[in-house]
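Heads up, this is only part of the complex; the chains shown haven't been moved.
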Amino acid sequence: MSSDRPGQSDSGILGRSWSRIGLYAFLLGMVVFYLIPIETGLATSIKRAGDFTGRNPYLPPLPWDATLASWSEGFFSLLDGLINSLVLVVPATILSGLLGSMAAYGLTTISWRGQVGIYSLFVAGIFIPYQAVLVPLTVFWYNIVPIQDWWLESVANGISVFGLFEIPSTFMLLGWELGFQPYHWQLISLIITHTAYGIPICALLFRAHYKKLPDEMVEAARLDGASIRRIYRRIILPLSVPMFAVVFIYQFTQIWNDLLFALILVQNNEAAVVTQQLVDLGASQEGVDYPLRMAGAFIAALPTLLVYVVFGDKFAKGVAA
Amino acid sequence: MAELTLDSITKIFTDDDGSDIVAVDDVNVDIPDGEFLVLVGPSGCGKSTTLRMIAGLETITEGEIRLGGERINEQPPADRDIAMVFQSYALYPHMTVKQNMSFGLEESTEMPDEKISEVVTETATMMGIEDLLDRKPSELSGGQQQRVALGRAIVRDPEVFLMDEPLSNLDAKLRSTMRTELQRLQEDLGVTTVYVTHDQTEAMTMSDRIAILNDGVLQQVGTPLECYHEPNNEFVAGFIGEPSMNFFEMAVEDDQLVTEQFTYPISESVRSEVDGHERVMLGIRPSAISVEVGAMPADDHDFATVVDVVEPMGDEENVYLAFGDERGDSVETFVATVGGMQRLESGQSVVAHIPESAIHLFDTDDGTALKNRDLEDLDERDPHLQ
Amino acid sequence: GGGGNGNGNGGNGNGNGGNGNGMGNASGEVSILHAWGSGDGANALQALKDGFENEDVNITDSVVQGAARSNLVSSIQTRMSSGNPPSTWQAWPGKNLLRFTADQYGDLEGDVWDSDLKDNYLEGPKQQAQVDGKYVAVPLNIHRINNLFYNTSVVEEAGVDPSSFSTPSDVLDAMETVASETDATPHAHANAAWTAGQLWETVLLAQAGQSGYNDYINGEGSRSAVESALEAVDTMIDYTFDDASSIGFPEASTRMQNGEAAFMHQGDWAAGGFGEDFVYGEDWDHVPFPGSEGHYALNMDSFPFPAEAPNPEATKVFLKYCGGTEAQIAFNREKGSIPPRSDADVSQLNEFQQDQYDNFTNSDAQPPSIQHGLAVVPPVLSNFGDAFSDFISNRDVGSTTDALMNAFN
Amino acid sequence: MRKILRAVKRRIHRRQLRSDGGTTDQRTKFLNRDSVRSAPFWLPPFLLVFLFVYGAIIWNFVISLTNVSNNLSTIDYSNLDFENYAIAFDGGTPSWARFDVGSYISPIWNAAQNTIVLMVAFAVVCLALGLWLAILVDRDIRFENTFRTIYLLPMSLSFVVTAKFWAFMYNREYGLVNALFEAVGAGSVEIIQNSTLLGVESIALGPIAIGSIGIPVKLAAIVFALIWQYSGYAMVVYLAGLRAIPDSHFEAARVDGASTIRMYWRVIIPQLRTATVSALVVLMVFSLKAFDFIYSLYGSYNPGSAADILATRMVREAYQNSRFAFASAIAIVLFVMALSIVAPYLYTQYRRGDL
């Protein structure tokens, strides 16, 4: 908006400018409020552990006292976790986005009896507290479909049967080359779980988007002779690209940031995700190493922060939906 | 090229509480090959529904639609050889103009790519949009989008064009340009066309024939002038023409028609047409009324009136007149269209002449026309001809 | 011990080896789940592994991340209940083992608990290794809970003599003296639930003696004894750092080493973390917590043997090794604790450990620790923990006394 | 109830009016039905969600009726009862206890109360702050996007990260919060381990002391940190709501003679009801998920009773105390709480045709 919010212009030159100054001062104050914990963490993270006195934690160290030692230590401590998180987040994000889009398409663009009922179940799924399903998930993933163990077996027997089918050795080798570790198998349960819990919000976002697409466009495509599948491929999917960006960003953040599911579903340390690792990083025999802890927090937050900084608007869009 | 027949088609939607909405009620129209038929009617009368049934986007509850004599009720839209132009154009925003135009051919035919490209380019040239082929719809103006939507329909070389208010998103100036263009195009292509609009100007100006729907029921099918001058019923009479025809509900007493406000003598021939009716609806077009200032009622069909409101329109004026000498909120007025230079003023007393040859009479119960103005009779009397 | 753990050198679990997979075959992989992520624990485990020389048995271990030990417990819990336990894990013995039923454990009688172990293990540890009379675990070490460490120079500056203390109230008086005479903080204490619980059980032992302590762990404790111990603890916490709630015990320890604090109550694992140049006998010393001199309050670590252990034979081979003197010395040298075997060659341990070993062998009784799960069954331990979780934030002696009394309900 | 059902039925019917989408023939009717033809799209995700969300909840409910503790691999479904719920509400020693000591389970009221206090305090303050910020940001300020971006920034962080930052902020010795207190001469105070009641603690109403109504410092600290993280969200929602109000409403109110405050109070804020409701629902749900934050802040499943919420209690009972069935009962309580917030919301959305 290029003009003053109408009806709000304060009359009187002086009064107006003073109130503007007050306004900006307050808004800047809030900027400080929102940034200071982060800034303090940042300033602390580049202090030498030894120099860390706790005085004025928000002040950055003098340039010659700054060090990235905590960052590099934190990075290497969290490296496995970062990789595990990526191995988890990327497929879970893509899967939930794709399935969410498909669900939204099936429930919006083609209209039929009862779709609102089904859609309501999707929407309600967004609000389910994870606690409500933890115990069944534990039973499911440990006793009924213990994917976690299968890798152990497959490793024990070389390349082997994975419950149902053979894993081609080339596939395994390729995975190896790409840096996948056998223990990444353990993340499959987490990927599936996050996908299932991500679908509802993705479906919601996509449906809102699809509802805005004119019905006529789909009808035009039908008249043009395209099947439901082709319409999805050629019309809906290309038009979903901006929404995919929003959804991916949102899901990436959500899944990356989650702790609870990982805590319950990943019991082997090798496969622990970064949030799990971060919980007690920096506590050691020598006392809490605050610079390390803060550096670790930053490193763990870096991907989402980056996503946020680069795609701030899309993030806001996803969040506001 | 084919003749399109709507044979007693009916469409019933089922409402929430299970009650039925009859959107289209037993409509019969025969559209000869190459005709430009305009489907017109007030909002919600079932125009779009009819069109969508033809397109196959809506099932047909009863009746049959035939294309070239062959029943197409069960054919999916893609197989009907019909192209449709939507009000919102429904261009695919992520595709270029060229891709938009190719899509239908790619999906519904086996045509090789080069051939498609050739056909598309040809059509685009014909439409004067060959320069736009690589643009996205968002980079086009409303009129250009319109042309692309048309081009997309044309390129498929269908038997029938369906158009659902294709011009209503354009501004007034562009609308009138596109109107002429569309009309010319259809003449050139000679493709049977069903065109939906709720704008009676479009209906009048573009069509070979008009089909007027009300509440799902077909009121009249005829040429624009037939509909204007020889409306089947009161609805058509009131719907076509701007400002609307004036109506007076009158009692038939011997050789005159009577309301509280005025008494209108009728000739023998007219009297015979209303035989057996106690009440009739008298209709008179505003342009058929002439107004004289400063004169006294001379004729049987001259009435003393007072000017309520004057709306100057430049070369014409709409004058709201009240019988007697009262004016104000509560008095019922009727409107006459007079020459723009007449300088009438609110409150002025004038004489309104309502010629008997120009009146329409309708049945008060079902609105059927009892007497219409006679088309033959008109040419001589028309004041515009000089 | 408690404390946290950073990322240790734990995860070398990508073992691709282990040829063959013989059940009933003493080879294969033995996996250990533990929370020794860093420091003494990590070193001790490494020493233990280094000392194990068996071509056929491959040891892998993994650290459970997360909040200290509770994650290890829940991890084991889940894996045991889904029939997928590790070969063995780090566990407190004693009643803590009752977390699982006797038949969820394998029997170590004979293969591991042969006459060598039975003859040479001390009686207390032997008891703690059994569930319903069945040997199910191998104790690795013995920690003492009731220690009072002090920084000699600070204590001297204040002019108090710890060797003269005989009751907890002497300690309180001394802390008061330190507070008034020096700049140092009297009590190096990290105010977490487990440190408070550990301090409380020590004070209870010191005040109420063995019988009062036994009454409590049998669910028949006297309210006044519980309350008076708690009051003493409450006062002692007053003598600690302002930010005691924000720090861990290692940091408290560091501050004592730096001379910022005088006394520290902690298990003897704390001594294992003292710096090299903080010299026993010169810079620091310790007394058994005043009032509990004759007791060696026990905390132990052990390796239990689950019934569904993968590669059970290999696991037994490993456990047998763990029960041997060599392993015990290797492990305890790093861990700061003492071996539970009477025949261990303690001369390989450091001076402090040797003193502790003497104390142990001369002790009148070895009461098992409540806080460390040896003395009470898991639900009581959980209630006990809950009581101190609240105590550290509300410091309400009355309600905490109630909670401690009700812990056995 | 009947009325509601009828309304729902009506709504469902009305939906179908949209369009029946084309050709249908009796013979091919079933295969051609849009629900069937679109099934490849919605069915797989639906099954996944249905299995993992709703299946799991139902299963969870069944588990909550069993006695399973300790060993999840052998759940005995033959003997279902509501004992766990009785214990959850009244406390007691369960019949399935394995030990004859220490098995008394205290009721969940404390955690429930904390949950509600946290939820309400968090949501109310977030909304108020969010609204205030949105109104200010809406006043055509320069760098509006920058402000908005910064205000929303904390929301991109994980609860674990936030907990780390705030553990540091609240640190008794190094923390900025205490530094601030000291700067204003208030002296440093323990924060995250302080269950002293804030607020109305000392007020007594006649003979009835209502001291226990205050909010414990540690819980307040948690709420505050959560507000820091999520008030930006409330702002974004409100800002969108404000943007949806046409300029002409502001102008009409001005021309009608309303002062700025009156204009907001009487004309603008009442129009933000939908924004408020949708923000509220989401915030409430966030607060039900505050487990991650508390767990990371305290590094333990047990933050102490003053900050214990149902979410932590549930996880603690399940994964620390191995009382899986009992934990499932708590989970159901939590679920019902969430449902009682979400269901009315969804229903009104549905009534308004926004679903």
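Letters A, B, C and D mark the chains in the order given here, with residues in each chain numbered from 1 onward.
As a working rule, a residue touches a chain if its C-beta (ideal position, glycine included) is under 8 Å from a C-beta of that chain, and two chains touch if they have at least 3 such contacts.
The shown structure was predicted, so the numbers you read here are calculated from the model rather than taken from an experiment.
Novice: Expressed as a composition formula with the shown labels, how is the entire complex in this file built up?
Specialist: Chain counts for the entire complex are A x1, B x2, C x1, D x1.
Going forward, only the chains that are shown with their structure count from here on.
Novice: Which chain maximises the distance between its CA centroid and that of subunit C?
Specialist: When every chain centre is compared against subunit C, the largest gap points to B.
Novice: Averaging only over C-alpha atoms, locate the centres of subunit A and subunit C and give their separation in whole Å.
Specialist: Result: the chain centres lie 39 Å from each other.
Novice: How big is the gap, in whole Å, between where the Cα atoms of subunit A centre and where those of subunit D centre?
Specialist: Roughly 19 Å separates the two chain centres.
Novice: Out of subunit A, which residues touch more than one other chain, so two or more?
Specialist: 138-139, 142-143, 222, 263-264, 279-280, 283, in rising order.
Novice: Could you pull out the residues of subunit B that touch at least 2 other chains?
Specialist: 56-57, 76-77
Novice: Give the list of subunit A residues in touch with subunit D in this complex.
Specialist: The touching residues are 1, 3-8, 10, 23-24, 26-27, 30-31, 33-38, 40-41, 44, 54, 56-58, 99-100, 102-103, 105-107, 110-140, 142-143, 192-193, 195-197, 199-200, 203, 215, 222, 228-229, 232, 253, 256-260, 263-264, 275, 278-280, 283, 290, 293-294, 296-298, 300-301, 304-305, 307-309, 312-313, 315-316, 319-320.
Novice: Provide the residue numbers of subunit C that touch subunit D in the complex, in ascending order.
Specialist: So the residues of subunit C touching subunit D come out as 4, 67-68, 70, 73-74, 77-78, 80-83, 98-101, 104, 191, 193, 219, 241-246, 376-383, 385-386, 389-390, 392-394, 406-409.
Novice: Would you tell me which residues of subunit A are touching subunit B in their complex?
Specialist: Going by the criterion above, the answer is residues 214, 216-217, 219-226, 230, 234-235, 238-239, 241.
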